[in-house]
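Heads up, one of the protein chains got dropped from this complex, but the rest are sitting where they should.
Every chain is named by a letter (A and B) in the order it is written, and numbering of its residues begins at 1.
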Amino acid sequence: MHQRKQLTILTHIVCIFFCLVILAPLAWIMLNSLKTNKEMFMDSLAFPEIPQFGNYVRAWNLGLYRYFGNSVLVSAISLAGILTLSSLLAYGLTRFQAKYANVIFFIVLGGMALSEQVALVPLFKILKFFRIYDTYGAVILPYIAFRIPFTVFLMRAYFLSIPKELEEAAVVDGYNSFQIFTKIIVPISSPVIASCAIVNLNFVWNEFLFANVFLNNKALQTIPIGLMTFKGDLKVDYTTTLAGLVIASLPLICLYVTMSRQFVRGLTSGAVKG
Amino acid sequence: MKNLMKKAAAILLAGTMILSLAACGGSAPQQGDGGNESSAAAADTAKSGDVKVIKFYHRFPDEPYNSFIEKKLHEYEETHQDIKFDIFAAQNQEYKEKVKIVVGGEDTPDIFFSWAGEFTERFIREGLILDLNPYFEADPEWKDSLIETQMDIYTNDDGMIYGIPFRLDAKVMFYNRDILEENEIEVPETWDEFIAACEKLKAAGITPISYGNQQQWPSAHYIGTLNQIFVSDEVREKDYNPSSGEFTDPGYVKALEYYQQLLPYMSDTPNAVLPDMARTSFAMGQSAFCYLELVEIPYLAMDNPDINYGMFSFPRVEGAEGNQDILTGAPEGFVISSKTKYPDECVEFLKWFLGKEVGTEQCMEIGWFNAAKDTTAGLTDQGLIDGYNTIISAASMSEWLDNALYSTVTDEYLTAVSDLTNGDATPEEVMQRIQVKAKEAQTLVGTGTAG
Partner (left out) sequence: MKTKKHTPYLYMLPGLIMVLCFVYIPVITNIGYSFFRLSSYSAGARFVGLDNYRRFFSSDVLPIMLRNNILYAVISLIVQVGFGTVMALVLESTLLKPGASAFYRNFYYIPALISLTAVGLMFTYIYDPSVGFLNGLLKIFGIPGKGWLGDSKLAIYCIIAMSQWQFTGYITLLMVVAFQNVPRDYVEAAAIDGAGPVKRAIHIMIPQAKEQLLVCTIITIIGAFKLYTEVYSTTAGGPGNSSQVLGLFLYQQAFLHDDLGMAAVTGVFIFVITVTLSIIQIRVTRSGQE
């Protein structure tokens, strides 16, 4: 037992060490985001004389709020689209024994192996052709399409684990298949839907390639693109940039911290059960 | 039951369609929105049909330049009720990528920032740029009001004037007066004096030259200058033209060798240093020299108001074959799309925007000069005055190397010199790589869709 206690302490030490590895760069960023450029340049490890909260105000006013609004809008619509279409697809795949379900599943799953880059140039031309280029739709539609495969993959596994009896009872009650979907499957699946939401939100919120190529208009650009504009060519305001990075990173972290329990539960009960 | 289900499914399908349509359609009216309040108004009045919307692309999204430009555009809108601007801005590298996508397409900007040289000439080959000659012929007074050496840069080999400068710029050596005085060093004029000065500074434990090449274009400014020194004008002209470029002249290798000579005196690992970091360390008195653009003068004081600096032109190499009277650097300006619906309005606007009146305010407010004559009357900052005089007294100017060459050749030049800087390639190897790309570029230009 004594040995076990030592082992536990050792484990904690190791785990805390890795926490520090993760924390140190972030702490350094935060520290310097509160300095003047000169202070950072003189000694980036020292504490600021007076914390410069003005850096945060400046970063926000540099247009971060606009990028922020765009990111929220794009993420919300994409997420709604991804979850709706994927759950319907997974429902159709799992609850009917449809003849071609396997073929369709294979096609959708195959989408996981196709990367965004490969589609980039043709998508660019297609979007231009349909006049969707440089609108919110230019990123939302590809986001939805590219996230369906992985989401369906996660949801399908969960749907398969839902007992048949529930549905049979519902049919007796006179529910049609759509009602079964909305009244039974969706509520039962809320954990997996929640975790899919977070995984996809993570993708959509941070996506850079499509957003960089398909969104030209400053008024439409999302946060990852906005951050790159901080990287000027002749003059960079370092500390303001760092403040901007902190502001841009916080919302998702906060969201995760508050929702982490549902998230992990969803993955646990859903995920890959085979 | 079955019917109901069908209906439900149909509604659902319709729902998702609407969702996705809404996703793209909902934002459609905002297409081309410059991100300012005026666009809403522009959309409203556009319906009535008598407002001309001019799409305006520039590459100065940082402050105070962005505000200055927007302020001027809004002023113009007020005095010209029929004109509305739709503004777009992006940073240097990003701008280069973005502008190529839109020019020539459905939503081509009417007026856009474009670097002189190959960067614009590729569009000219496609017939996408408005020829300004007729307008200058119609208005000789306008032509006379602009500085000739600066206009030369925006004139191609066929004599077509395709752009008008917005800001003048050139590269000169900056030095820290205090450091040179403390170490009893005269301002160097020749290459040998310069190297001797560096040697002395290095021995005294001071970094002689601040240099940050992390973004690779700063090396192009050194190499561009050295190419002018070591390669004759005719040969360079031939090589910089993508359809005849070969880069076999030994002068190119020599230029790289001289660049190599400087490396021991430069900041450690220049490829790891951001260009503005290098300037900041110069401004903070951590080095003696820095090869900077004149447009960076305002930044020096921002970084450190107490810096005591001076400038001198790039050291001369005795007996070199090239042209040492060229001042490296080119003005940067705006061009008009040949596909614009309002060519006359665009020209009229640029006459004002890039003319004397705005130019005078421009140099007072943001410290940048345009190509109109006599704009500097109210100026007091000695650094800016020196910089301006350097430019207008230059016998001739040159395009920035990274904008003068075909894009793949530029790219190879930048990456190869970056390798050279790290000691991973020799000057001969660098030139071999460039020769290969230049040869390939000949075929790409000749047989591409450009025709």
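Keep this in mind: a residue touches a chain if its C-beta (ideal position, glycine included) is under 8 Å from a C-beta of that chain, and two chains touch if they have at least 3 such contacts.
Only a predicted model underlies this, so the values are computations on that prediction, with no experimental measurement involved.
Engineer: Just one of A:F41, A:Y56 or A:Y136 touches the chain that is missing; which is it?
Structural biologist: A:F41
Engineer: Among B:P165, B:P270, B:P343 or B:G387, which one touches the chain that has been omitted from the display?
Structural biologist: Hidden-chain contact among the options goes to B:P270.
Engineer: For a quick check of understanding: of A:L34, A:L62, A:I77 or A:L242, which residue touches the chain that isn't displayed?
Structural biologist: In the full complex, the listed residue that touches the missing chain is A:L242.
Engineer: In the full complex, which bits of subunit A touch the chain not displayed? Write them out.
Structural biologist: Within subunit A, the residues touching the omitted chain are 4, 7-8, 11-12, 14-15, 18-19, 21-22, 24-26, 28-29, 32, 40-41, 43-45, 85-86, 88-89, 91-93, 95-96, 98-101, 104, 107-108, 111-126, 141-142, 144-146, 148-149, 152, 167-168, 171, 177, 180-181, 202, 205-206, 208-209, 213, 223-225, 227-228, 230-231, 238, 241-242, 245, 248-249, 252-253, 256-257, 260, 264, 267-269, 271-274.
Engineer: Touching residues of subunit B against the unshown chain: what are they?
Structural biologist: Against the missing chain, subunit B presents residues 2, 5-6, 9-10, 12-13, 16-17, 20, 93, 96-97, 100-101, 103-105, 123, 126, 128, 213-216, 268-274, 277, 281, 407-408, 411, 415-416, 418-419, 421-422, 424-425, 433, 440, 444, 447-450.
Heads up, the rule we're going with is that only the chains that are shown with their structure count from here on.
Engineer: Roughly how far is subunit A from subunit B, centre to centre by C-alpha average, rounded to an integer in Å?
Structural biologist: Whole-Å distance between the two chain centres: 37.
Engineer: Across the complex, what residues on subunit A touch subunit B?
Structural biologist: Contacts found on subunit A: 37-38, 41, 62-63, 66, 77, 80-81, 84-85, 88, 124, 128, 131-132, 134-138, 140-141, 144, 174, 176-179, 213, 216-220, 228-229, 231-236.
Engineer: Report the residues of subunit B in contact with subunit A in the complex, numbered from low to high.
Structural biologist: Answer in residue numbers: 1, 4-5, 8-9, 12, 16, 19-20, 22-28, 30-35, 39, 61-63, 88-94, 98, 101-102, 105-107, 215, 217, 274-276, 279-281, 284, 293, 295-296, 299, 302-304.
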